[in-house]
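Submitted below is the structure of interest, expressed as structure tokens.
A single protein chain has been removed from this complex, and every other one stays in its place.
For chain A:
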Amino acid sequence: MSIEVRDIQKRFGRFTAVDGVNLHFPEGKLTALLGPSGSGKTTLLRMIAGLEQADSGMVLFNGEDTTHVHVSRRGVGFVFQHYALFKHMTVFDNVAFGLTVKPRRERPAKAEIENRVHRLLQLVQLEWTANRYPSQLSGGQRQRIALARALATEPRVLLLDEPFGALDAKVRTELRRWLRRLHDEIHVTSIFVTHDQEEAVDVADKIVIMNHGRIEQEGSPEEVYDNPASPFVFDFLGQVNRFYGHIRQGQAEIGDWTLPSPEHAEVANAPAVAYVRPHELEVHPDSDPATGVSLAATLADITSLGATIRLELVAPESQEPIYSELSKEAFVQLNIQTGDTVWLRPKKARVFLQPRQRAAQAA
């Protein structure tokens, strides 16, 4: 089932949590709502579930207006960050809950319920826990039970609110891979909320990046990672270096760099920031202005990250330390030491006009 929200808005007192969002969640896909805390992603998810009422706008399931349908009639599955398992019930009763609360004429027979619960427990590989209580399970196991419970009523859509947020790093990675495989098996339209960009890129078919209640960008993981639409997305998806300079008629002048910036051709002269990812920043021992190796920096620190080396550099065009990442072999060939002056060239850079508040910050 496909889901759509139209111009949806939600305020809590004076705080606008979701500010006029339009989105389409394609059928059978796993979509990540990604953003920092307070960006409105959880509120959006809860409005889709019906746990929160929108102030204005619409929620559509398969094109049908669902905005005023009660949460218990929407047929969604919801997984909470802190599992929300019923503490006083066994795992079996937890998973069976959604089936046992159905009105008598829709309720499956006892044997059928038993059958279905066992199949679900098999699906999450926790059949042996049927008679245990949630308190006797680990966090990862509890979340898998919560997922089985959410799937028991055969929901048309599965919503997950920071499902791995309360787990430690290793279990989190395992579980998200497992969720991806599970989704490939059952293909239910799924939306999950996360603040972890790595998790979103790793698991989702589509990523929606939110900030201050609005959508910054949506697209496939590759699209958003390779072509961030805004400085915010650039910052949020992985580490990035910022170089400050000016744009003059389609050319960005950052120190001694001249970067083509055709999308700003009409700008006469404005402050600008060039964003360069650490693995796309070349370091050379000597300058070569003809090929663009022209920005001087001082090598401040060298850190080994296993197979890659991270160089910390200082240059006047950036207030923050600059990072470059390269392979160990490439680093050995450079033959440079801390304190040396080196020369930089971006393999790839994105230039954005500097918003006023950003300019004030930099000054």
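Keep this in mind: a contact is a pair of C-beta atoms (placed from the backbone, for glycine too) under 8 Å apart; a residue touches a chain by one contact, two chains touch by 3 or more; residues count from 1.
Keep in mind that, in the parts below, contacts and distances are computed from a predicted model.
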{"item": "Chain not displayed: protein name in its UniProt record (\"Sulfate transport system permease protein CysW\", \"Ubiquinone biosynthesis O-methyltransferase\", \"Integration host factor\" or \"tRNA threonylcarbamoyl adenosine modification protein YeaZ\")", "value": "\"Sulfate transport system permease protein CysW\""}
{"item": "Which residue of A:153, A:173 or A:298 touches the chain not shown here", "value": "A:153"}
{"item": "Contacting the left-out chain in the complete assembly, out of A:68, A:87, A:177 or A:328", "value": "A:87"}
{"item": "Full-complex contact with the absent chain, from A:40, A:77 or A:255", "value": "A:77"}
{"item": "In chain A, positions touching the absent partner", "value": "49-51, 71-78, 80, 82, 84-88, 97-98, 101-102, 133, 135, 149-150, 152-153"}
